[in-house]
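Apart from one protein chain that is not included, each protein chain of the complex appears where it belongs.
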Amino acid sequence: MVLAFASFREILGKEREICLVEGATVRDLLEELAAARPAFNEAAFDDTGALRDYVLLMVNRKRIDPILDLSRPLQDGDELAIFPPLAGG
Amino acid sequence: MVLAFASFREILGKEREICLVEGATVRDLLEELAAARPAFNEAAFDDTGALRDYVLLMVNRKRIDPILDLSRPLQDGDELAIFPPLAGG
Amino acid sequence: MIEITEEELSMEELIKRARSKDAGAMVTFLGSVRDDGIERLEVEAFREAALAELESIQREATSRFALKAVEIVHRTGTLAVGESIVAIVCSAGHREEAFSGCRYIIEELKKRAPLWKKELGERGEHWVGQDEPAGK
Partner (left out) sequence: MIEITEEELSMEELIKRARSKDAGAMVTFLGSVRDDGIERLEVEAFREAALAELESIQREATSRFALKAVEIVHRTGTLAVGESIVAIVCSAGHREEAFSGCRYIIEELKKRAPLWKKELGERGEHWVGQDEPAGK
């Protein structure tokens, strides 16, 4: 299950189920979304294919590191949340 | 006019008019009150005749220094307020 | 608005008065009689001098922290445990100023406003802040 919030909800919709091959990682899922939605590709990745700074991620409601944890494999039933920085000040 | 608050009100009453000779100072007025009311004498002055630390004074609603300003002469119509430390913490 | 009153105070009313469209943040302080083994509190004010001092404090806080509105109410008279003693409401553009303004006002009020509290309970009577009993 992918949940998207704020500007990413506007691109991806609030939630969607995605079927992945076994062993697929967070990065695989993000690239699948980018392939399906050019607007998400542009919003989430820079020209070199690196994830932009303002893409924040949670797996099962725990923040993950958008650099170190991209290679984390996803399990059946995992919930990935994609969102921009919090409202802040 | 003498106004007294809190513990000093309990001894002196809330307000009273006092007639003083011309040129009388704040100290003269306090001593007059002490002479009339032994409880005030005990509350306001220590054994050496010095004003106790917790006697605070205002003349015409302005704080005066209980050491330096005791020699200040009072004018007709002046209002002296006598009170203990403020409620604080 | 600044008030010294025997009446109960309404936070809702104070908050309503302090609201404005340019105030993004409002901080309030409410002090109440704490159950410290006392039965009630008597609050006494040198009313005219206290109002003047609270007005000075309000002016200082307003200019120092760019406050949009300040409300201060202090009660006098006999108050039971749990009853409100003092309420302060500060509104400002942002939360930093609203917090600092509200804190400044309560600290200065405690230091400077001619107000006294007598605690009454099983252990007897006691004027708060006065260590040596005056003439007792």
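Points worth noting:
In order of appearance the chains are A, B and C, and numbering begins at 1 in each one.
Just so we're on the same page, a residue touches a chain if its C-beta (ideal position, glycine included) is under 8 Å from a C-beta of that chain, and two chains touch if they have at least 3 such contacts.
Predicted, not measured: the structure shown is a model, and the values here were computed from it.
The chain not displayed here makes contact, within the full complex, with A, C.
Residue-wise, the contact with the chain that is not shown comes from C:23, picked out of C:23, C:45, C:70 or C:115. Within subunit A, the residues in touch with the undisplayed chain are 3, 5-11, 39-40, 42-44, 52, 54, 58, 61, 81, 83-89. For subunit C, the list of residues touching the undisplayed chain reads 10-12, 15, 19-35, 81-82, 93, 95, 98-99, 102-103, 106.
As a working rule, only the chains that are shown with their structure count from here on.
If you take subunit A and subunit B together, no chain is in touch with both.
Averaged C-alpha coordinates put the centre of subunit A at 51 Å from the centre of subunit C.
Of all residues in subunit C, none touches 2 or more other chains.
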